[in-house]
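Heads up, the thing below is written out as structure tokens.
Just one protein chain is left out here, and the rest sit where they should.
Up next, chain A:
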Amino acid sequence: MGSAASGRGAVNRAEREGAVRRLMERVSPPVPLDVYPEAVRRGERLLRRRRLARRVLWLLACAAVVAFTVWAARTHPWVEPPSQTTPPLDGW
């Protein structure tokens, strides 16, 4: 009983979905003539922008590495700084 009802429900659903599908396929818009050149133009622009962004990022990364190296070579941040609070202990 239940299976028959669900079977009928599935058929009904398929019919309804078919009706909606036919509704959507009724009119189709005309394709403009310049679709292909327009897509190539926009696609090329997109590629150019991506290339430019990649280049800028690489440049920034290289500049950061150089700046860090110069700074580290000049200030030697790994050397312990001389103590400012305790006087040097000598002469006993």
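Here is the rule we go by: a residue touches a chain if its C-beta (ideal position, glycine included) is under 8 Å from a C-beta of that chain, and two chains touch if they have at least 3 such contacts; residues count from 1.
Definition applied: contacts and distances are computed from a predicted model.
Chosen from "Iron(III) transport system ATP-binding protein", "RNA polymerase subunit sigma-70", "Acetolactate synthase" or "succinate dehydrogenase", the protein name that UniProt gives for the omitted chain reads "RNA polymerase subunit sigma-70".
When you scan A:11, A:46 or A:61 for touch with the missing chain, the hit is A:46. Listed for chain A, the residues touching the missing chain in the whole complex are 16-17, 19-21, 23-32, 35-36, 38-40, 42-47, 50.
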